[in-house]
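One chain of protein is taken out of this complex; the other chains stay put.
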Amino acid sequence: MLIVMNPDASQADIDRVNEIIEKLGYKPHPMPGFSRTAIGITGNKGAVDPSHFENLEGVADAIRVTKPFKLVSRDLRPEKSVVKVGDAYIGGDELTLIAGPCAVESYDQVFEIAEAVAASGAKFFRGGAFKPRTSPYAFQGKGEEGLKILAEVREQYGLNIVTEAMDEKGVDLVEKYGDCIQIGARNMQNFSLLKYVGKTRKPVLLKRGLAATLDEFLLAAEYIMAEGNYDVILCERGVRTFGTHARNTMDLSIVPAVRTLSHLPIIVDPSHGTGKNYMVIPMARAGVAVGADGLIIEVHPCPEEALCDGAQALLPSQFRVLEAEVRAIHEALEPQKAVIPA
Amino acid sequence: MLIVMNPDASQADIDRVNEIIEKLGYKPHPMPGFSRTAIGITGNKGAVDPSHFENLEGVADAIRVTKPFKLVSRDLRPEKSVVKVGDAYIGGDELTLIAGPCAVESYDQVFEIAEAVAASGAKFFRGGAFKPRTSPYAFQGKGEEGLKILAEVREQYGLNIVTEAMDEKGVDLVEKYGDCIQIGARNMQNFSLLKYVGKTRKPVLLKRGLAATLDEFLLAAEYIMAEGNYDVILCERGVRTFGTHARNTMDLSIVPAVRTLSHLPIIVDPSHGTGKNYMVIPMARAGVAVGADGLIIEVHPCPEEALCDGAQALLPSQFRVLEAEVRAIHEALEPQKAVIPA
Amino acid sequence: MLIVMNPDASQADIDRVNEIIEKLGYKPHPMPGFSRTAIGITGNKGAVDPSHFENLEGVADAIRVTKPFKLVSRDLRPEKSVVKVGDAYIGGDELTLIAGPCAVESYDQVFEIAEAVAASGAKFFRGGAFKPRTSPYAFQGKGEEGLKILAEVREQYGLNIVTEAMDEKGVDLVEKYGDCIQIGARNMQNFSLLKYVGKTRKPVLLKRGLAATLDEFLLAAEYIMAEGNYDVILCERGVRTFGTHARNTMDLSIVPAVRTLSHLPIIVDPSHGTGKNYMVIPMARAGVAVGADGLIIEVHPCPEEALCDGAQALLPSQFRVLEAEVRAIHEALEPQKAVIPA
Partner (left out) sequence: MLIVMNPDASQADIDRVNEIIEKLGYKPHPMPGFSRTAIGITGNKGAVDPSHFENLEGVADAIRVTKPFKLVSRDLRPEKSVVKVGDAYIGGDELTLIAGPCAVESYDQVFEIAEAVAASGAKFFRGGAFKPRTSPYAFQGKGEEGLKILAEVREQYGLNIVTEAMDEKGVDLVEKYGDCIQIGARNMQNFSLLKYVGKTRKPVLLKRGLAATLDEFLLAAEYIMAEGNYDVILCERGVRTFGTHARNTMDLSIVPAVRTLSHLPIIVDPSHGTGKNYMVIPMARAGVAVGADGLIIEVHPCPEEALCDGAQALLPSQFRVLEAEVRAIHEALEPQKAVIPA
């Protein structure tokens, strides 16, 4: 069930609807939009009776939602969401660039890259302190020590920090030191973790699982939002197919598919999406051209010495080429309208 | 590095090797085998110098391991492992049958199925109290209340309980009430959870991820074993492909592939592997014929009313047919030799 | 449209229905069954008016067919078809074994293998004279010379010859020298070739394409049958997935899926399905256990010298083990009823 308010409904009208939803034992999810507020209802077992709402002051409509996703849906919020991450925005008119090393390795490595990223005009810095590695014997990340280095990067360069958490303890630490909690592809259906980050107040970058369908991807976001955290950014990072020329197969058609169904921003990750240095720039261009809200890119000054995923990292000089090319494409395209929340 | 002891090495010899491994700052993993013990070493960053061990009493050989997996490997333990689950064994000569509902729904539902399962000769009962569901609004399981019902099933029918945990709290509860901790396909690369169950003393049923390669599957088991829990049972449950006639595509060739590389037992799950009632029996036959150590099967007295995955559940009467057919095949095949640990 | 005749309808009744179908400008496909004949109609653009048939002598029913496949369907023929290939049958109670080298290399090679195959009790011999090779520079087969060698094998050992054709000239030659025309996976949707073999009077072994869905597979058979050749045998040979431990992923659940929809026999090919010698026997066992009508197996006395696909060929001694094991499974299972046509 979805309660659509009149454009001129007052805050008191909205509060009254929320109250009634709570009295019925459900959870209200008010979503202020460009011209009007809609209120999603979760927690119900079966259909909700619309007569509870139809005659209330300020209510325009009570709509039954038949799709499996509610809060991620354009039904709830027709215009695109813009998510505030630190002091910048993802999903608005401006192209988002998130760049940095795969893993935080050392103070010097991180600062060398951060210097280059800051100079480029990117507003977000990435770097993993907790690394989900296929082998238990591979480098697992520097943990809290790494997060502290990232926090210093924010201090010094004003870059907003996007970094992965793999479990509840990690989420608590990323909440303390970072600006955006990344949920990796392998945890996209770690539902306990999704619920946990749904209770934080930090935005979440949710990566698509290696074999996740569109519905599963959106419902993973729905898990987070159903707990009350509406600041979710989706990220396509390639799926697993029979192909061998790239590490993964980037599925860019998910960008227009997400746009059709959901108000959430979506970015693409051509570094993991291809796993090969020479493919990153062309696929970054394609990602921007297809209409993604931004890119997340791995940059390393010395890829052959990287402790993790060196083959896909760009040199700082290559990242500058990427930035110039994708900005040219972004400018060549008419930007979609989006609203920055007050 | 892998230290192979002489067949006549004493426990003191073994202890001495373990001590030296620990002094070097590494972790020893002694694996008693049919004719001799081998000791895996983990925790080293680079190669371990074999000269530390070569001249010790009782040491036959110090072998460098170049494959990414160590403890799961046949190099460490040439014969197949047999895992004790409750009071029964998985991986020995006897075919393992694990049966029960997808989800624990109620006392009556569970006991009706348990009655039928116990009558069949199966020694293991399955049933989920924590359900990983694609949608946050779908039935999420009965939690601890469900586990208590399962514990009563063990009490009353002597069936050993296999049930899923999705997070640390769930692992603690399954450890308390159950006999085997199931890690679901969506959590196969939830590395924090793997490490956590690696620290328990309950056996773990590890399901293959929906797009996991053989290496990733074995390395997920290695994550558990590296923490000291060697009682891992693998489970093939279908992978995701372009095919639409079944819910998943069962990849039975992974059974001989695992046999070649690993000493761990492997069972197959034709219920999730096909998602269709009419395919479960034929694919169960195929799973036993290919050489799996057993089957895990969903049974429900009233599949059309099941709260979860009803389309794939067998009626108790169908499960009896399945049992008869797979036992006939199992008997027709020469069983592989395996050793039950003392 | 499907015309179902009464069990006691006379040949004259059937002929009369065929005549009317032809007068309407369509093509009749009479399929004699166990208890009654059904007549499929193809060539119509829209729905056929049942009133043309309903009151005719001997007609029990005129059924509208809404599925995309007609002639392959169990609606047309409820019992399983048995296809005569040379002097033997595929699809009946007896397990079919087709064995031989990937490619015909020389007279001596072929006869050495044929000797072993004939000794085993298999009734069918395989061997390619036209080889579809990924590279234009790889061995392309011996052509007509190879077919002549195969024809001598039939003469000498009484084995029925199954061999691939890749184009119309090849079909003409296989029709002349062989007993069953194999259409390879890469040609499963070579619709011109399907129509061409549909006009021959030799049975066709149709291999599933590397990424073919069940519907596409059955409709490829329908292409052949719509031209009047009803003697089609399906063959599952593995599909392409992300997996790397085997050359292909065998999708055995297609066997029960085909059984549900179609009367056509289906066999499996664990040699191409796995591409690895050590997996062939276990997957052959699985194929028989799942209910396939038979197996097609590559055998080579010296796999490391094979001009094509040596890695998957069994030694003659291994083939004998395979045969013993799959016969044991076949006997352990209750055979499905099937009817051998007069």
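The letters A, B and C name the chains in turn, as written, and every chain counts its residues from 1.
The rule we apply is simple: contacts are C-beta pairs under 8 Å (C-beta built on N, C-alpha and C of every residue); 3 or more make two chains touch, one makes a residue touch a chain.
Computed from a predicted structure; not experimentally measured.
Listed by label, the shown chains that the missing chain touches in the whole complex are A, B, C.
Of C:E222, C:D251 or C:E325, it is C:E222 that touches the chain left out of the display. From the options A:I254, A:I267 or A:L295, the residue with contact to the chain not on display is A:I254. Listed for chain B, the residues touching the missing chain in the whole complex are 240-242. For chain A, the residues touching the chain absent from view are 211, 213-214, 239, 241-246, 249-257, 260, 273-274, 278-279, 282-283, 285-291, 325, 328-329, 331-333.
By the touch rule set out above, chain C reaches the unshown chain at residues 42, 68-70, 132-137, 166-168, 170, 186-187, 189-193, 195, 210-211, 215-216, 219, 222-223, 226, 239-240.
The rule we apply is simple: only the chains that are shown with their structure count from here on.
If each chain is drawn as a node and touching chains are joined, the picture has every node linked to every other. Separating the centre of chain A from that of chain B, both taken as means of CA atoms, is a distance of 35 Å.
Note on chain placement: the centre of chain B and the centre of chain C lie 38 Å apart, centres being C-alpha means. With each centre defined as the average position of its C-alpha atoms, the distance from chain A to chain C rounds to 50 Å. In chain C, the residues that reach two or more other chains under the touch definition are 241-242.
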